[in-house]
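The other protein chains are all here in position, but one chain of the complex has been omitted.
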Amino acid sequence: MLKYALYRLCLAVPLLFLLSILTFVYIQIIPGDPVAGMLGPGGTPALVAQLRHELGLDQSLPSQYWHWLSNLFAHGDLGISFITRQPITPVLMDRIPATLQLTVTGLIFTVALGWLGGFLAGAFKDTWADRMLSGITLVGLSTPVFWIGTILILVFAVHLRWLPAGGYVPLAVDPVQSIKDSLMPGFAMGLGLAPYLARMTRAATVEVQHEPFLRHARAKGLRGRTMLLRYAARNAVPSTIVVIGLQLGALIGGQVVVEQLFNWPGLSRLLIEGAVQRDYYMVQAVILVIAVLYVVLNLAAELAHAALDPRIRL
Amino acid sequence: MTAPAASAATPVTAQRRRGTLRSRGLLNGRVVFGGTLLFIVVAVAVVGLVWTPYPADATNLQARFAAPQWLHLIGTDELGRDILSRAMVGAQTSLIISACAVGIAAAIGTVIGFLTGYMRGVIDIVLSRVIDAMLAVPALVVALGIVAMLGASATSVTVALAVAYTPQFSRVFRGVVVAARDQTYVEASRGLGLPAIVVVVKDLLPPVLPIMVVQVTTSLAWGILDEASLGFLGLGVQPPAPSWGSLLIEGRQYMYDAPWLPIGAGAFVVVAVLGVNILGDGLRDVLDPRAWTRRHSYRKGGAK
Amino acid sequence: MTGATTTKRETPEALLTVRNLSVHFRTGDTTVRAVDDVSLSIGRGEIVGLVGESGCGKSTLGMSLLRLIEAPGEIVGGEVIFDGRDLVPLPEKELRRIRGRDISLVVQNALAVMNPVTRVGEQLTEVLRDHGQAGRADRLVRARDVLASVGFPRPAHSLHSYPHQLSGGMQQRVSIAQSLLLGPRLIIADEPTTALDVTVQAQVLQLLTSACRTQGTSVLLITHDLGVVAETCDRVMVMYAGRVVESGPVRQIFTSPRHPYTVALLAALLPLRGAPPPVLQALPGQTPQPNEWPSGCRFNPRCPRRAALGDPAICEAEEPALRDVGAHAIACHFPGEDAVGTGRGSVRVDD
Partner (left out) sequence: MTKPEVVFRLESVTKEFGGFRGLLGLNRSAGVRALDDVNLELRRGEVLGLVGESGSGKTTLGRILVGSERATSGQVWFEGTHAEALRGRALRNFRKSVQMVFQNPFTSLNPRRTVRDVLHSGFAARGLPPGAARAAAMAELLPKVGLSEAMLDRYPHEFSGGQRQRIVLARALTVEPSVLVADEPVSALDVSIQAQILNLFLSLRRDLKLSIVMITHDLRVANFLSDRIAVLYRGRLVEIGTREQIMEHSRHPYTRMLLSAAPTGDPDAPHHRPWLAGDATPAGPMSGGCVFHDRCWLRKIVKDPDRCATVQPPLTGLEEEHMAACHFAEQTPAAAEVSLVPGEASA
């Protein structure tokens, strides 16, 4: 297992390296001069040149990359914002707890709804319960997060007044309020992603039921409970963990919308603000952090899968 | 089950497959239902070209924020414009953007998928890793980043979504091509000394096409959703030009006073995506061999 | 279904008696008669071979004895009497106690039928537990002992292995260990060695038969390999197209086969030693698929004897019943001893 973990970790390193190149290249292919755009109509050529020099943009690409990467590694420095001229890293660090809290809440809802729904539908394949759950799943797949979120706000915040319509209090400041705040955005994210998980879980559960080892379990005269839990569930779950890992991208993508809708001060809001203001370095930095987050969470999912399925680890 | 029987399971499923294809054709229930929904949405968009209940940008300050009613089926906005009319016109923009984005992504992704899957070697290793890295960034985030670069417009949204979807296409096709390439019959074709292009056209393309259809529908659903999401985030087609996305960003500001604004425009998205998804599901059942094996592989040779 | 008479072959000490068993698969408007009106019996401690080619229904027959046929297949008629009780109408709950305890199953692909995510030890002990063996420690001891008995050099160590970590031969040994665990009275072994290398096949067969001989366990050995049957079984039944066409003691069948199909099967058996024949006696045509069985005698389109006799009409018109002829039972309209020669079956295995 340890060997496998190391092996996966080693695979992640070149991936992260490539990611850093990609995000770096991203800013280089912007048509036009970002600096000129940044200074607006007031930017004289001299001013532009000076700023370019300050930002190191007048150096060769590889040396810029090297500079950027070494700053990132040595000081965790992601550059400065085009707009505020402040270092980006502290701003990012500020936002990460909120984003993590939302991700975790969303994941909890996703897993709870997705696994339960999918396993029930799969275990009772072709019954009315399965058809109903599959129908809900399909509608869920087709419903945009902002739409679900809007309706949730209208129902639970505006109409019933049970939960706040938006906002964020750090967990450390007021745990109860913080959890209340994160319930609705988390639920919206869960509703967005759970259909995928439910679908995969259902497929895996159905598939497992046709596995020869399940038929053979009957031949061994095992109890129904043993077959359901130790055979069906135990074999269906691991493959869905990989799905969760792969769908994390969608989860984080959905988070962009949710943070905006619920006024949640996470990373994604920073991304949107940066995008709207065309703050390229900010956008670049957030994308890098989101990608790293994805790679790390995905790695965790792979390892969890390996922990549950001995055939994976060698 | 005997060894010969085990291998005999293959032709049996093959027979089933062909039987299903021929007798039911492409017309299973979900294909029909999903296709109908999609057809309605497209029809509404086409009708919107020539006729809408009201001119899409006609303001009517007497009827600001009108709730859904007979004259305005899904209400009006802050300038008294009819949401239904705007959504009908916006449908064109949204559908064209997503269709173009998916088309471009499919074209490029297929080429990359074939290159990496068939060539293997260094090309495969390098490109596949790059694709992996690109897939690590969520499509919507990629699109956001690109729109930020290019400025929000219909064109940049199209380009952004196309770039965001390309890695998925190439990964799916690489998988299919690699699987097909390892088939013994492909090895046999190569063994006959046939040129690579013949092998690709005769043996590799046919299994890819049905999966392409399925993947295109799936991505189309995503395209409609993501276009709307970008609009919602203020980075899509910019108001006052109508698209489902831009209607949403307008509607969001008045969410509390006029909830029908976001909900009404969103409902169009839901119906369109639902149609595409159901259609895609149906097509997957009919076309995607991976779904067949899932359903039939357990069957025994003799147990037809 | 064709008015075939039941041949009463069961002896007083028969452990399992099958009478007129039919298993059909119904899909849409077609009905596939996978097993058609089959009767057989297995004595206590007897090793019986069930031989046939792919699609002849031998595996379906084996599975139906444990009532493990999956939809759309179902037992449409007949009795499976095990130790005095008919298993066909038995409630699933009672059947569960018989499966694995009194009748156990060994199949071809041992890896596929083991739970991939649990260790060997757990798979063995859970069978004991679910059949009411109390005491975790006792169960572990039993599991270890049974692994030792099937030739695991370090049984305690192997309890901690996952199935995929074992070689094919070892996987099949675990499978056999599991089938022996509760001291069953009948083992249904469906192609237990087909996927294995020859050297491993011989070892595993030896293991299975010697364990059963010492414990007095009966075995139904389903296989397509007559070579395996010859050296393992006491009695053999030959199936063709859903029906038993010939049955009898192994030596009888191998030295003087009566049914033209059996004759052809034996002729197709390649010699291991000695100069090979210049050309093989090959049956014409193809093995029929379960949904396209010929009318009348199902072997008639390929039958050399029928051809030699000038295509008598009865072969196409009427299905022959399994009848006793000497020490065998044979389902042929022309079972006469003299007819054997016309079956081109003169190529013996070992000359």
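First chain written, first letter: the chains are A, B and C, and each begins at residue 1.
What we mean here is this: contacts are C-beta pairs under 8 Å (C-beta built on N, C-alpha and C of every residue); 3 or more make two chains touch, one makes a residue touch a chain.
As the structure is a computational prediction, the values presented were derived from the model and not from experiment.
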Residue touching the undisplayed chain, where the options are C:71, C:134 or C:270: C:270
Residue touching the undisplayed chain, where the options are C:230, C:245, C:297 or C:322: C:230
Identified contact with the non-displayed chain, of C:54, C:104, C:179 or C:300: C:54
Contacts of chain C with the absent chain, listed as residue ranges: 53-54, 167-170, 197-203, 206, 224-228, 230-231, 250-251, 254-255, 264-273, 275-277, 279-283, 286-287, 289, 302, 349-350
Contact set of chain B toward the excluded chain (per top definition): 3-4, 7-8, 10-11, 14-15, 18, 125, 183-194, 198, 202-203, 206-207
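What we mean here is this: only the chains that are shown with their structure count from here on.
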Most distant chain from chain B by Cα centroid: C
Leading chain pair when contacts are tallied as C-beta pairs: A-B
For chain A paired with chain C, centre-to-centre distance based on mean C-alpha positions, whole Å: 54
For chain A paired with chain B, centre-to-centre distance based on mean C-alpha positions, whole Å: 21
Multi-chain contact residues (two or more partners), chain B: none
Junction residues of chain A, two or more chains touched: 211-212
Chain C residues within the chain A interface of the complex: 66, 68, 70, 96-101, 104-105, 107, 109, 112-118, 126-127, 130-131, 162, 164, 178
Touching residues (chain side chain A, partner chain B) in the complex: 14-15, 18-19, 22, 26, 29-31, 138-139, 141-147, 150-151, 153-154, 158, 203, 206-207, 210-212, 249-250, 252-254, 256-257, 260-261, 268, 271-272, 274-276, 278, 280, 283-284, 287, 290-291, 294-295, 298
Chain B to chain A touching residues, read off their complex: 129-130, 132-142, 144-145, 147-151, 221, 225, 228-229, 232-235, 248, 252, 255-256, 259, 262-263, 266-267, 269-270, 273-274, 276-278, 281, 294, 297-298
